[in-house]
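For this view, one protein chain was removed and the others were kept in their places.
Then we have chain A:
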Amino acid sequence: MAGVSAWLPFARAAAIGWMPVANGPMPVAPRDHSKRKDELIVLNVSGRRFQTWRTTLDRYPDSLLGSSEKEFFFNEETKEYFFDRDPDSFRSILNFYRTGKLHYPRYECISAYDEELAFFGIIPEIIGDCCYEEYKDRKRENVERLQDDQEENKDLKLPNMTARETMWRAFENPHTSTMALVFYYVTGFFIAISVLTNVVETVPCGTSTQQKEVPCGERYTVAFFCMDTACVMIFTVEYLMRLFAAPSRYHFMRSVMSIIDVVAILPYYIGLVMTDNEDVSGAFVTLRVFRVFRIFKFSRHSQGLRILGYTLKSCASELGFLLFSLTMAIIIFATVMFYAEKGSSSTKFTSIPASFWYTIVTMTTLGYGDMVPKTIAGKIFGSICSLSGVLVIALPVPVIVSNFSRIYHQNQRADKRRAQKVQKARLARIRIAKTGSTNAFLQSKRSGLLDELLELTGTEADEQKLSKSVSLLESQHYHLLYCLEKTTAHEFVDEQAFEQNNLETALQSYTSPSPSPSSSHGESTSTCCGCRARRKNTPPYHHHHPQRGPLQELSAIHIQCVDPASHKTSRSSLNQKAEDGGRVNCRRGQVTTAIISLQTPPRRPPPPPIPPQAPPSIQTMSSSHIVKVSAL
């Protein structure tokens, strides 16, 4: 592809060969007005300088570097293009321009590389053939891993699940509810019982009256029949329940597990139907063989078994190859052995199919010894046969083994029980980190208020002590959050305060006048200050009503919708540092630790519903108009 732009002048020049044969005038050639001389441009990527010709970059005009988009990154002072990206990945991107082939460096993380490509406007599909396989494999692994992590969420109980869906969920993921777990173990137990009875049935159980060894099945016919019936009952019920709960019945009926279920219980029913028919009793006996399929029901209970089945399915081609090569070798060697042993007397190699048995036994290195060559030629060929057998079998086996190992480890990693715990711990850590920042915000708010407090009452020294050094970035962030608060007339509080308030408004709608600082709770907004201040300026209003709007979950922002009129007046002035001067009456020392709900100052009685002059109670305000943000 790089050749295209470099050789375009040549191709155009070669077009002169068409001119004499052309019948009419040619269109005018486009003029290159910006007849730039080919110049070196400097690309500064995080300090590492790359230099290349401008025309090299112009080869791919639909990428960032080839189009005018790079002008956005031009640094006037140093006359170079500065990109704040990873210089290591940039190497391969620049090489793409130079050579026309995009290579994927193996040490690079796949998602980081994808991001770089997206930034520079290059589609990953043009990765050269040499690296494309690797890239695709890594990408697929990554996607699978992410999918596995997301499958955890499947287990969450969505609200409004019908009984049917709940049942299906219980069947598919036994650890989601105790009921499901019980069911899981009960079915497992019965499968085991059923298989065990099938086995024990055939064990000779002591002699009967005729001095003959009788299998247990014939001695205790009734007992075994009852056991069998019970198991089949359970299996039938289970199957019918699964069928009922399945979201797509057709799909379910076609799935492997349901077929196994059916095959497991069918012999019993068929046996019930045909007990008295002597002709088909032979077939009846055969049917009992199928009872052993019940053991496959264990694959719902055992992940390893499922993986084995899946591996065999995915290694179908290797298995097919193994089978084919074995068959070829068997036929060849059987023929040779037959003709080699033809001469010797009383030989067991009576025909070529008879020699098949010898060949198979020898190639798989079993060597029963029931058929042995006697002639010299036979012995020579027999030894060659056994040596080649080892080779032919050993070749495809590692492929199957490695497949199994890969799939097994993948499933181990996606083990839901373990991952759930890990995921929970991880999320908890992330949440703590985020609340750390929330708390920092809340703290700065308080200290901001405190600053004004101290401005008016305290000394300079106190103020300096208390004012935290907040970086410019943080202060800008906090300003942004303030603006949001003002816009929505809601406030940020932390989780504990929120819970506490919920609890209290549930218990009592009107606060008690006594301020009881339960300082055990974490930081909380000093809403007292705000309302107190506002009290002086704003007209009275009636505080909250216990009514509460629907609690909406908005990606971790919980907004409790209440009477909009009330909160506009209550919250809006909380952070107005400029206007309200009367806020100093806040309880000083305890601002930082007191809980919102109980910060009622002594002189403020709780207001009845529509008090003309009664000030709003803090608790109610704070409880009803709380915006909780757990993820900033």
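The rule is simple: a residue touches a chain if its C-beta (ideal position, glycine included) is under 8 Å from a C-beta of that chain, and two chains touch if they have at least 3 such contacts; residues count from 1.
The rule we apply is simple: contacts and distances are computed from a predicted model.
Candidate names were "GPI-anchor transamidase component GPAA1", "Ferredoxin-2, mitochondrial", "EF-hand domain-containing protein" or "Cytochrome c oxidase subunit 4", and the UniProt protein name of the unshown chain is "EF-hand domain-containing protein". Within the whole complex, the absent chain has one touching residue among A:Arg12, A:Lys313, A:Lys421 or A:His479, and that is A:Arg12.
On the side of chain A, the interface with the absent chain consists of residues 1-4, 6-26, 28-29, 31-32, 37-38, 53, 55, 98-99, 339-340, 343, 375-377, 380-381, 384, using the contact rule stated above.
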